[in-house]
Each structure stands twice: as C-alpha cells, then as structure tokens.
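Below is the structure I would like to discuss, written out as structure tokens.
The complex appears here minus one protein chain, its other protein chains still in place.
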Amino acid sequence: MRPNRLRERFDAGQAAVAGWLSFDSQYAAETLGHAGFDAVVVDLQHGPFHVDAAIGLMQALSATPAMPMARSPSLDFATINKLLDGGAWGIICPMIDTAGQARELVSACRYPPMGMRSFGPARGVLYGGPDYFDKANDTIEAWAMIETAEGLRNLESICAVDGLAGVFVGPGDLSLALGLPPTPRWREGPLAEALDRILQAARAAGKRAGIFCTAKEMAGDMRRAGFDLIVPGYDSLYLSSAAREWVAAAREG
Amino acid sequence: MRPNRLRERFDAGQAAVAGWLSFDSQYAAETLGHAGFDAVVVDLQHGPFHVDAAIGLMQALSATPAMPMARSPSLDFATINKLLDGGAWGIICPMIDTAGQARELVSACRYPPMGMRSFGPARGVLYGGPDYFDKANDTIEAWAMIETAEGLRNLESICAVDGLAGVFVGPGDLSLALGLPPTPRWREGPLAEALDRILQAARAAGKRAGIFCTAKEMAGDMRRAGFDLIVPGYDSLYLSSAAREWVAAAREG
Amino acid sequence: MRPNRLRERFDAGQAAVAGWLSFDSQYAAETLGHAGFDAVVVDLQHGPFHVDAAIGLMQALSATPAMPMARSPSLDFATINKLLDGGAWGIICPMIDTAGQARELVSACRYPPMGMRSFGPARGVLYGGPDYFDKANDTIEAWAMIETAEGLRNLESICAVDGLAGVFVGPGDLSLALGLPPTPRWREGPLAEALDRILQAARAAGKRAGIFCTAKEMAGDMRRAGFDLIVPGYDSLYLSSAAREWVAAAREG
Amino acid sequence: MRPNRLRERFDAGQAAVAGWLSFDSQYAAETLGHAGFDAVVVDLQHGPFHVDAAIGLMQALSATPAMPMARSPSLDFATINKLLDGGAWGIICPMIDTAGQARELVSACRYPPMGMRSFGPARGVLYGGPDYFDKANDTIEAWAMIETAEGLRNLESICAVDGLAGVFVGPGDLSLALGLPPTPRWREGPLAEALDRILQAARAAGKRAGIFCTAKEMAGDMRRAGFDLIVPGYDSLYLSSAAREWVAAAREG
Amino acid sequence: MRPNRLRERFDAGQAAVAGWLSFDSQYAAETLGHAGFDAVVVDLQHGPFHVDAAIGLMQALSATPAMPMARSPSLDFATINKLLDGGAWGIICPMIDTAGQARELVSACRYPPMGMRSFGPARGVLYGGPDYFDKANDTIEAWAMIETAEGLRNLESICAVDGLAGVFVGPGDLSLALGLPPTPRWREGPLAEALDRILQAARAAGKRAGIFCTAKEMAGDMRRAGFDLIVPGYDSLYLSSAAREWVAAAREG
Partner (left out) sequence: MRPNRLRERFDAGQAAVAGWLSFDSQYAAETLGHAGFDAVVVDLQHGPFHVDAAIGLMQALSATPAMPMARSPSLDFATINKLLDGGAWGIICPMIDTAGQARELVSACRYPPMGMRSFGPARGVLYGGPDYFDKANDTIEAWAMIETAEGLRNLESICAVDGLAGVFVGPGDLSLALGLPPTPRWREGPLAEALDRILQAARAAGKRAGIFCTAKEMAGDMRRAGFDLIVPGYDSLYLSSAAREWVAAAREG
C-alpha cells in the first residue's frame, strides 16, 4: 500500500503542507497536486459537490505527487466509508464535539475488529495495491476538527481517543464559537489562546495538530508554533488573489 | 440586449482585461468572474472540455460582472453557433490563416443577411433579453487569432475583413511559427517585431488588437504598447503560481 | 447582500409565487427563472439529483430574476449547510414533525450565536456580496413542511419556533397522512380543514404560510385563502401538460 | 430490430408527431417521451449539449414509447455515426444545401456498400437487438433540413437523392433566408409559398416532408397541409408557456 | 405497474440472478442489463457515486430486460425514498443490525399507512405506469443485509419484521464480523455455519434469502444450498477477470 505521506514528513521532523480543493474540476485538482503540496484535501463540506465529484477529484490527484485526502461533509458513516473506498488516504471530519463522536469517526475509518468500516475497497485497492486490506487500518488517518464551543470543552477527551491521528482546527468556526468575527485573528485574544490550548492538548495526548489558514502569515506562524499539518489556504482564495494581482498588472502595471 | 462590455472599455479609451478559463468548474468560473475582469473567455481549444461544459461555465459567468466569451476549438461553424446560442458575447477563433477563414468566422457569428448563423438563440435570449435577435449582429464580436506563419503573411487581408472586431495574438504558437521557443519573449527579436506589425495592421484597418500574455510584465507592456484587449494569464497559471507561493509561506514563511 | 424577494412581495401585501425544479438541466432552470416567478425552488427531495446538480441549478438561476431556493432532501445539517453555501436564499425542509426539528432547521440556517451553521459561504458570498456574513442570518429563510400526522399534531409548537420564516404545506403527503388519496382535494373534507388550520396557526404565531399546488385552480384558491407563498405546480407537470396540448394540436388541431 | 415508428404512422396514412428536446435532463427526456409523441428528437444543433449528453438522453428515451431521434449539429460524419451508434433511429441534419450534401448525409447513415457508416453499433445493438446490422440500413432514416436560400434553390435535386427519407423544414432560418423575421408567418407571403413548394417537391420525388412549428395553430395547419412529420414545438417553449400560465393562475386566478 | 421480476422467478420455483453495478457508466449499465440477469443492483454503498448517477444508471437499465434495483449507501430515509422515486423496484440496505432498523427500512419503502415514504414518485410513475401509487407498496421489495455480529445476533427478530422481503448476506463484512479474512470461504467453518443459519432463519420466517458471491463456484453452491437471490459477482470483477484472460490470450495464446 502506498505510504501515508504526511507521516513521512512527520517522521522527518517536518510539518506537512496540504492543499485544499473546492473546485469540482479534475484539471484544477491536478494543478494543485503538482504545486508542491504533500497532500490535497478534497473538501466535501463547503465545496459545491458530493462524493461523485470528490472521487473523480481523488482519481485525478492519484496521478500527482500529492496524497489524496478528503474533508467529509459531516460525521456520516456511509459517506466516510465511500470516500475511503474512493481512495482517500485520510479523512478530516468537521464539528467533532465529543469523544464519542471522535470514536465514531475512527471506527468509520477502520475495518473490524478495530472499527466498523465495511469491506469493498473499490478503487482504494487499485490505487493502493493488493495489500490494501492488510495495511489500511494502519495507513489511513482520521483527523477530528475542533471548531465549536462544545468541541473546545471536550478537547482533552477527544484528544485521548485511541486511533485518532490528530485534531484539526477550523479557525473560522472556532472564532464564531468564541464570539469573534469569522476571519481569524490568530495572533491575539481568545483565538490565540484557544490555538495554543489545542496544540498543547494534542501534544499531551501524543496526537498531531493541524490547522486551516487564511493568510500566508498565518501559515508561517502556525508552522513555527508547532502545528504538524498546515493548510495554508484554499483554491478559490489562491485563484482570486492571484487573478486580482494579474488584473492590476494588466490595468496599471 | 446586454451591452458588450469590451466596447464600453474601448469607448472610454481604456484597454479591456479578460480572464481565461480552462477549469471545467462553475465555481472556478464564478471566482474568476468576480475577480475584476471585464470579460472571461471560456477556452475550448486547450481547456479539457467541449461545448456541454462550456455552456455551463457561461451560465455561471452570467451571474457575475464579467461578460462571457469563448475561444472556439477551431473554425467550426456548428460549434461557434452553439457557443453563441449558449450566451457567448464574443468569439475568439484560433488559427485564422486567411481572409477567407476570417470571413467564415464573421459569417458564423451573424444572422442573415450579414452571415449564415442559424436561428435558435436558446439561452442567449434568456441572458440577453427579448431584443437579442435585433441586436446580436451588432453586439457580438468575432476575433481572429493570428498565430501561424500563414496568418502573419495574410495579416493585412485578414484585418481588412468587414465585420471582424479585431485580431488576437496567440504568442506561444506565433513564437513556434517564428522558429522560437513557445514561451514568448515579447520584448525582443522576431516576436517583438511581429507584435508591432500586428498592432499596426489592426490600427490601419480600424480594428482592435488583443493578446494572450503569460507574465504580469508582459500584460503591462502590452497595454502600454497599445493592445486593446489584454488577457494577462489563465486560471491554471494563477492557481499554480499562487499555490506555490503559499506552500513556500507555509514551509519557510 | 441581495435582498430576499419573497419578503419584498410580502411587504407589499402580495403573495409570492415560486417555481419548482426537478429537471437537472441548467437550461431548464434558466427557462423557469425567466417565466415570471419570484423564486424557484430546486427540489432535492423528489428531484433526481443531489447537491452537486442542485448547486449548478442555483448558479443558473442566479443569472435570472428569480431568487434561488432549495428544498432539502431531509433535515440533514450538512446538506442544508451546503445548499446555503451554494447560494440558496431560502430552505424548505420536508417532514418537520416537532418543534425540536424546527429548531434544528433554523439552527442549520443561521451562523452562531443564533445557530450552528458552519462558516464557509463559498459561492453565497460571490452571489450575495461582501456583506453576506453580516446579513445572511436576517435574509435567508427557513420554512418547515407540515405534511405528516405528527407534524399536524405539533403544528402550534412548530409555528412558535423562533426564527422560522413559515410553514409550508405538502398536500400530497398530508393527504396520505389524513387517510386520503395523494392527489389533493383541497376544497373539501379533512384536507380543507387541515389547510385552514395551518393557515390560522401560522397567522396566530406571526409566521408565513406556503403551499405546493397541483392544479391552476388550487393555486388561485390558495392565494385567495391567504397563503403567502404559492407554488402553483412543478416543471415536469408544466412540461407534460403543455406537451400533451401541443401533441393534440398537431394531431387534431 | 425495433421498427421505425414514424413509418408505422406513415403506413397508416397518418402524420407522425415528434417532440423536441433541448434540456440536457434525462428526466425531462422521459417526461417528453411519455407525453404522447411518436418520437422525440434530441437537438444537438441549438440544444446546449453535444454527444455525451445526447446519448444519455437517448438512453432515457429508450425506456419510453417514443422513438429516439437526433438532430445533428451539422453534416459531420463522425458525429452522425456516433449518434447512430448511440441509438438514434433517425437523423435530422441542418443546413443541407446541395444534393451532394444530402448524399453525404445518407452515406453517413448507412453501412457499406450503401454508405460509409463505420461498424461499431455499441448501444444501438443493445436497444435494437441482434439483427441490428442486417436491418439498420432499412430502418434508420435520414432527413435533410431545407432552411437556406441555396437549399431552396437545390430543392428538387436534394429531394431526388436516393435513400433520403425526407426533407424537413426549419422555418426560422428559412424565413431569414427569405428576408423575413425569424418568427415564421406560415400562412402568408413568401414563406407560405416556400412551404408549399417544398411539400410538392417532396411528394413528386416520393419523399416525406416534415416541419418544425412554433405555434399550436401552425402544427395543425401543417398537418392539414399534408406534412408527414410534425414537430409542434419544443421543450423550453412548452415549459415556459405553461409556467407563465400557472404563474398567472397563482397571481390572478 | 411493471411486475417484480424476482417474484416471477420465485413463483416459478427458481432462484433469481442479479447483476451488480459499480461503474458509473450508463453504457456499462445497459451492457449488464442485456447479459441475462433478472435484475441489476446499482450499488451506492461501495460504488463511486451517489443518487445523481444512480438514477441515470436506473434510467439506462429501464430499457433493458433487467429490473432496476439499488443498494442504498445506508439506512437513510431520504436516500432510499429518492432511489424509489428514481425507479428502483427493490432496495438492498446494508448493515441492518436490529429489528427496529429493519422496520425503518420497510417504512422507508412504503407509502402510508404501511410506512412513511413521501409521495412524489417522479420517474417511478413514468417507468411503472399510472397505477404506480396503488401497487408500489405491494411490488417494491426491501431486503435487509445481514453482515455484522449484531445483525447475526438479531437474525430471527429481523427476519420476523413484517413487510421485509428477505435478508441478503454480505459475506465479506460477515467474514470480518466472524474474525475471518474478507474473502469469503463459504464452504467451511464459521462462515458456512452462519450462511446455513441465515438461510434457515429466513425460511422459518417465510422470507427470502439472497447472497453476494465472489466466485463462480460460490454462486452455484449458494443456489444449490437454497438461496433465492444470487448475485454471482460484480462488474469490476467481471471486467478485470475477463480482461486478464484476454491479455493472456494476446501475449501467450
């Protein structure tokens, strides 16, 4: 089975950097997959598509150096199973509020007896190879998003869940949960405190910590702060920010 | 009928700036359409899609400030007709080598007696309004790409074709035609001379000149040189260049 | 943010009239969007498509005078969130049986602290504008369908849910719930009584009432009865009834 | 092989009535296919789709009482071949201007030695049965559209082409060709004369005549005039005209 | 309403044989539908698609001799309803662990008062005919998959659920539940015992028993053992095993 590229980075003492895909275009997926990321996360929560398109995007990513991952739309067992069958080497699940939910997430990502994942690996075994079943439980990672007040309250018990790879911060929702505007101010106030608390809780439990960023400065800050998995931004942000620069260059350059 | 936004720019003495879409994602189309361009060109020549996807992309663009245009895959009458029926307010046609081909292009974009466009405006009339038929011949523009040795030889006669809005330079193919590498060196040598000649020929014939660029500096240079329609780059270039910057910010920032 | 067109009608003392889309064709969506409706509801419950197609249909509707709405397939938080991110200005949710479910529905449609909607407005902010986050909670409407025996029993408590825009009658299922055939007989018997009761309960609670109709006469009757939101029929009914008339005209006209 | 339903009508001394599909929705296709038509024509010329969608639409039609036909986007050999492989039992080809083009059309629809159709019937043989190859040349019909000034000039020689099933009038384009507005005035003036001439020429050559109509009255008139194949209108016209009636019923009924 | 073909087999004292579709290709669906199966099951659990594609696949199957069925991705009321509206004549639901879940499954497949299915049969009524509502409850079948330890424990109570057509074995997951490797060894040990127990329990309750096989020998064995519904294998297994044989024939034949 193809190895988990995030772990290769982690094992080398480095942060992993992942792309984020909300365009339902396989060509866009390939473009991101060749842009230097260790992995690309197909976003089924806020991206305008569901599993059909998502699996196609993972097929496109499978021909690039980036490892395919998916953010599931919710903690839905069947959807997570299908994303894994479709070739996701990791699942990031939004709005994990309790340890029980985190256990459900882990269970959905693992074959018995460690979990309840249903057998039928479809293209997983094509992409992964004939030893897929033997190695899937050890290779595929489940990440729980911490982004609500309740999730923050239950942080330590979530981090303690066996088999969970790490916690992943959604700073927009977390800001809302803290009574702040959704554009994250990561360097100050309650959000900064929460980020620090999450990072410490993950480390204390021997888990990884990841974060979604919305500014280049934030991405660098978070890596320096010690986050293991950095998502610096997302495709539509990249496209629109670059396009605006090029428009300006054409009009005024 | 909605007016032609390029002409509004031209009439104001300004260059128009257009986006270029090769991602078959309607969300990417909307993202580009809101990024400050006057128009967005859906590329059916090198983009990985044909008319089905292209019309969907124009539907998505129709809800943005950018005017939908299309680069047809070739001088194919039926395809150009369908792109117009699908709501393109302008056609850029590749590899126009002769005045006869330029006349065919114009004819495909105009209803009789000025051309041979077939009647059946489908979503054109929905997007454009009930006066679509009356105004389409005057509103919709046909642009001929000059990008081959033969096209360059016949430049003046192409520019003289009645009803043609302008000539549009494909600098990659034109470079190849001139025996140069495909990444355009626009400031020097035979390509610079060709660009100047095309611009002069267009002006002499009372036509517009447009150009596809592949660098911010080129976009600014071309505007200053006098090109009327500037395409500063394209979506996959925007996405990959921005993504690489953000990856670097995450890894080293 | 673009205003809610239903409210403009309501504020003017008029009923709003909405189209209903079950064809997964963006051209059909545009055709309906230009047919005189105040809004068009994309039907994910009985229409043969899920969110991928639905968001495309809302993209197409975004270029028409009709406001995009969606009927969610069920009270599923993640799906409702994605439809909102995809540009729905209103959600109609089937089979709301209890006040608790109605509160969940409202919560899924509102950002904290008024609800639990996750932040990531994707094309909502493109269609709606930069003030989307500030105004979304006030602009977007949640409608609860009353169509089961249990929903009818809990009608008053459902109507009392804070933040709910209104109740919407599904007369086919409601007829089945009342032991009647699914084709609604709205002028007589238990269905007529139920419709009257629903209308009164909505008014008493300061909420709007809407209804799905299956005959022209029903649409007029329901408007006169005082329903605020009238869905006179649906696309496949419109298409098949008109087609049959035209076939008859060709064969016998 | 399933018989040609148009011929069953013709043999019974009746006109055939066909639907016209420009919505790229298989559910819309089925809706039309069950509305009483003898055949439904998938329109690749002005409909917003190409062969991929068209074959899906024919698959959907294959489960209805209506026989699948297609209007090709142009006289393109490869496209016509693929539509036939995809299960079209008849091809209507736009803008046939000369007898030579009509012969090309017939050739594209027939296996050697009667034509040049390439062998590879794909789903044609699934839908048609194992005797598809033996009967296809005799069952599948090619119709040539008469809609240009040149086509009208060459009417008699076109009608004389061996193997052509009939001529089919596109009255919008034909009106433009005659210097008239595109909305056909079929009862008077040059268009009425042209229609009469076409009908007589078809009969004189032992061929069928068909026509696309845009009003119920026109459909009845054309049948009475003797046209064999009547297309009374098209899906978007059916949908929008019915929707407008139902909106009016809701607002004012 | 079209009859249930499985029952025709059962009533004739024969086993029914069903195809299994995980390719999201309508042409593949038709190919399977013409290969001799009594029914074809569209697999939404492990197949790389959701309802949009699944309904298209059922549309394609509707023109073949095989009856369309679907395996739902999970016990999700809304999804099962939409598959039925989309023309499924039977639902196989994975991971039914309790009698309560089996009752939910039956309820989702039946209109009131026998269940809670929502009215809106969409293409069901087109494919099935105008008596669809009257006959759907009696024609459409719900099958519960037994494939977990809990399901096996509750086998008898599941079999006793009124309205359930039968139980269907997923031998891969069942093997995992029994602590065995996922490739089923059906002739020996705990799996053989479990299969026998399931068959007996179904018979004792007057229900049918079905099974998914992964080898030709298994399919024959299971028919002989008395299973009523045999799924001998699945499309990707058929394709890959045949392709390997033909590759060998080309390289070494």
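Per-chain residue numbering starts at 1, and chain names A, B, C, D and E are given in the order in which the chains are listed.
The rule is simple: a residue touches a chain if its C-beta (ideal position, glycine included) is under 8 Å from a C-beta of that chain, and two chains touch if they have at least 3 such contacts.
On a predicted model such as this, the values are computed, not experimentally measured, just so you know.
Q: Can you list the shown chains that the omitted chain is in contact with?
A: A, B, D, E
Q: Among B:P73, B:G124, B:G210 or B:G233, which residue is in touch with the absent chain?
A: Result: among the candidates, B:P73 touches the missing chain.
Q: Consider the whole complex, including the chain that is not shown, and state which of A:S62, A:Q101, A:S175 or A:S236 touches that chain.
A: Only one listed residue reaches the unshown chain, and that is A:S62.
Q: May I ask which residue of D:M1, D:A15, D:A35 or D:I55 touches the chain that does not appear here?
A: Of these options, the touching residue for the absent chain is D:I55.
Q: Considering the whole complex, not just the chains shown, which residues of subunit E touch the missing one?
A: Residues of subunit E in touch with the missing chain: 15, 17, 19, 22-28, 31-32, 34-37, 47-48, 213, 216-217, 219-220, 222-223, 230, 232-233, 235-236, 238-253.
Q: Can you name the residues of subunit D that touch the chain not displayed here?
A: Given the touch definition above, subunit D has residues 50-52, 55, 76-79, 81-82, 85-86, 111-113, 116, 118-123, 133 touching the missing chain.
Q: At which residues does subunit A meet the chain that is not included here?
A: 26-27, 30-31, 33-34, 55-56, 59-60, 62-64, 122-123, 126-127
One rule holds in what follows: only the chains that are shown with their structure count from here on.
Q: Looking at the contacts, which chains touch subunit B and subunit D alike?
A: Per touch definition, common to subunit B and subunit D: C.
Q: Would you give the residues of subunit E that are in contact with at least 2 other chains, written as numbers and ranges?
A: Counting only residues that touch two or more other chains, subunit E contributes 50, 52, 55, 76, 122-123.
Q: Touch graph across the chains, line, ring, star, complete or other?
A: Topology of the interface graph: other, matching no listed pattern.
Q: Can you list every touching chain pair?
A: A-B, A-C, A-E, B-C, B-D, C-D, C-E, D-E
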